[in-house]
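Missing here: one protein chain of the complex. Every other protein chain is in place.
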Amino acid sequence: MKVSSIQLLVAVWVGLLVLLALTTGSAYVPLGIGNTLINLAIATFKVALIAVAFMHLNRSDAVVRLAAGAAILFLSFLAFLSFGDFLTRPREPAPWTVPQEGAAGGGPYEPSGEAVR
Amino acid sequence: MSAGLETPLQAASTLGTTVDVLFLTMLGVTGAVAIAVAVCIGYFTIRYRRSSGADRSNPPSRVRWVEVTWTATPLIIFLGIFLWSSAVFSQFYRPPRDALRVHVLAKQWMWKVEHDNGRREIDTLHVPVGRPVELIMTSQDVIHSFFVPAFRIKQDVLPGRYTSLWFTATRSGHFSLFCAEYCGTSHANMGGGITVMPQAEFAKWLASGPEQAGLAARGFEIYRRVGCSGCHEPTSTVHAPGLTGLYGRPVHLSDGSTVVADETYIRDSILQPQKQVVAGFAPVMPSFQGQLDEDDLIALIAFLKSRARPP
Amino acid sequence: MNALPAEQSLPGKVLHEESYLREGFTLRSWLLTRDHKRIALLYMISITGFFFLGGAAASIIRLELLTPAGDVVDAETYNKLFTAHGVIMVWFFLIPSIPATLGNFLIPLMIGAREVAFPRLNLASWYIYTLGGIFVVITLIAGGVDTGWTFYTPFSTLFSNSNVVLAVMGVFIVGFSSILTGLNFIVTVHRLRAPGMTWFRLPLFVWANYATSLILVLATPVLAMTLSLVAFERLTHIGIFDPALGGDPLLFQHLFWFYSHPAVYIMVLPAMGVASEIIPCFARKQVFGYRMMAYAILGIAIIGFLVWGHHMFVSGQSMYASIAFSLLSFLVAIPSAIKVFNWTATLYKGSISVSGPMLYALGFVGLFTIGGLTGLFLAATALDVHLTDTYFVVAHFHYIMVGGTVMAYLGGLHFWWPKIVGRLYPENLARIAAVTIFIGFNLTFFPQYLLGAWGMPRRYHEYAPQFQLLNEFSSTGAAILGIGYLLPLGYLTWAMLRGARAPSNPWGATGLEWETPSPPPKENFAVIPRVVRGPYDYHPSGASAPSGASAEPQA
Partner (left out) sequence: MSAPAEHFESAERQHQAAELGMWVFLATELMFFGPLFLGYAYGRWSFSEGFAAASRHTDVVIGTINTAVLLTSSLFVALGARAVKLDRGAAARVLLLCAAGLGAVFLVLKGLEYHDEWREHLVPWLDFRFARPHQHAAAMFYFLYFGMTGLHAVHLTIGIAVMVVFAVRLGSGPVARLENQIDMGALYWHFVDGIWVFLYPILYLVERHG
């Protein structure tokens, strides 16, 4: 039963902490959309590191790797196609309040733009 | 329930006829495939029944060209139907410029319709024949759906958002209007009627209705009826902020911050005046929560907008 | 029926182990069993119970719709009835019907394994199903839920004053039961196949249940979270669907239909698997295009995840998204079309005997074809604008669910009944029942296509007078259908107790499950067989295939 060495595990751990510092540091540098992309990229890389090193995906056979990737693939279907709707939809918010009592936690929803097209 | 209202087999709107043509074509294609499959199954079952001596030499279990054709043919037919249907569908989303605009407010279990000149109807909609009509719709509570089978149109009406729908009636008559999205107890009774009239008759009907001032005029009437004018008119004795030219102007609040007087600010100041008091004024204004419903608020805001320009 | 000469698949070694039914007679031996065959029977009993409970709700609905006026029940009760019918039929009958009963019983047998991968999880799955069922029954007793099985917000979260949270908890719990079943099947098929049982020697029933398990495992958790968000938002008025907070009711619909369309493939794929077993057996012929059928099954399962937007063409979804979903929906129809053509081609040059299971299977193919083709109307955006939320849609999904899945489930029950209970059912009664169900079904649901195209909206307690005649046809058809379903309940139960003893392979079918005695012993196989040939090794030219042709016991 192959077992990963202590040095590898500790090295991966250190790598993860460095990436954490990188994420947090980069958040304070004003890069606009870049911040989000960098954060997500680093997070993906950290999860990949955990999956391969700690969860020994490199030693598991193809089916297990497929199972590991399946959920990410199917969630991306959900994200891309539903955002395909949100991004291409004309936004016409209308004033709306819960008729009986004011919605808890703050006043009624306010239209953010010209209400009527 | 809706006696005398038709759901005709022949569409009564321009888009409806194009949809009917596509529907009949689909019926033909799918009908042919269904009959073909049924005939094959019937024929094979009889011809190759166990007791028959039919020739069963080298039964095929894979015939490449057959499999390729019955994969490619449906693909081509489907793509054709997809393109045709998408072309028709995109017309649903391109209302003509000169369409007659009508506001529809759906609420649990009735349709409130309001024409641009303020003429209001409940559960009925009068439209001229031959002229495009565009409905701007929103819901006051749950999701409803404006469905007129005669025009082959349907559009969900969502709370918190405007959705729109357009049609051009091709013949006059009385057509059924249904709510097609389940909306609670009386979802089945939330129907109504679309009355399509010749244009002259429609113009007369539109004008003759009970004198219904425009949105802003109605706002002014509410502005006086609930007593806003009592305090906010310049002539009043009460020390209250002037509302002339308010819409869009920055307002200095008592807590030092500044807010642009948009619709939200006006709505909040009417429903919860204590939250944001204008600098230099006492928080004496009473709340109108519960006295004014959705339409009144829209009308009041329209009125204040109309006074945005100094008189 | 051509019973083959006494099978001699296991030469010399007479299997004298007791059948799994005689392993223990105490209630404990049933309620704490870890035998996949017994769990299948436990599921069969609870599923039949819920089927007739949902059917009762349907019969009152059809009674109400005999007349345009709402005179049998009031609007509130009618709304609760069609919601109960939807929730019970979808989650408590259709989704578990074939995988949890026939799948649980047959998959280990068909792949040459002694047990599913995780027996304890399998039993837990049945208990979770029962717990979910209890919650739903409590909901019905406490006054029902009136949101429709779709639980659309903001009606379900803000405006409905019925037991939404109770119903949602019931469905949340039963979701985990199907996740466990799916997980079990995936690992079993991957890790417990007999030596020599390669993927392309698996019967199509196993392929279908494997693909179904992929959907079960990947789609159901999304439903569980979405429904818990609805319950949470209903209790605290704070949530991502609440329009007052700028939330979007369409966000709920995207999440709900992301589960619910793959769910309809969960319901129909196993039925396709059953048909792919029955038709080759009774046509005595290799299934036509085995590999294409297997790829079509996987294709349906995966593309099925990309098409949910066709439920939302008029819901306010953007035009471009609707057109994209329309194209994807047309693509998912192609594998289904391929399967129908393959079943039909299997009959060519076969030696067909039209006995009970075959009648149900051919009924399935016919009705599924009509259901599938009318689905194309709904995939075309321009037609869907008129047809959605009308009885056209109701007829479409009943043709596939009732005409397809229920017919195939009954066909599968008849086909494997000798193996499950070790006794034969009365053949003529089965044929009568199949024909009655077929006629009753068409009389009930074909008029609904016409009603839908004519413009009658669905979920209507009262309807316009011009729709009455077609509704009367539909209600009479429903009465015939109801009787049709009672027949199998009767004679299959009778057969279980008093039917003639069944040999191990009454139909002369190929497949490892027919190698074991009927009913099979607890360990399924005395010796794990080594598989040397593909499935469906039939010879229509009358030469009787040597029984057990597809596997010899290991040396």
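Per-chain residue numbering starts at 1, and chain names A, B and C are given in the order in which the chains are listed.
Operating definition for what follows: a contact is a pair of C-beta atoms (placed from the backbone, for glycine too) under 8 Å apart; a residue touches a chain by one contact, two chains touch by 3 or more.
Because the structure is a prediction, the values reported are computed rather than measured.
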| item | value |
| --- | --- |
| Residue among B:27, B:259 or B:292 that touches the chain left out of view | B:259 |
| Residues of chain C in contact with the chain not shown | 113-115, 117-119, 179, 183, 186-187, 190-192, 217-222, 224-226, 229, 232, 236, 238-240, 244-248, 251, 254-255, 528 |
| Hidden partner chain, residues of chain A it touches | 1, 3-4, 6, 9-10, 12-13, 16-17, 20, 23-24, 27-31, 35-36, 39-40, 42-43, 46-47, 50-51, 53-55, 60-61, 63-64, 67-68, 70-72, 74-75, 78-79, 82-83, 86-87, 104-107, 109-110 |
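One rule holds for everything that comes next: only the chains that are shown with their structure count from here on.
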| item | value |
| --- | --- |
| Distance from chain C to chain A - Cα centre to Cα centre, in angstrom | 35 |
| Per-residue multi-chain contacts in chain B, two or more chains | 141, 159-161, 163 |
| Set of chain C residues in contact with two or more other chains | 158, 243-244, 246, 250, 316, 319 |
| Contacting residues of chain A [partner chain C, same complex] | 63, 70-71, 74, 77-78, 81-82, 84-90, 93, 96-98, 103-106, 108-109 |
| In the complex with chain A, residue positions of chain C that touch it | 158, 190, 214, 218, 222, 236-238, 242-246, 250-251, 254-255, 258, 305-306, 308-309, 312, 316-321, 324-325 |
| Contact set on chain B toward chain A in their complex | 136, 138, 140-141, 159-164, 262-264, 267-268, 271-272, 275, 289, 293-294, 297-298 |
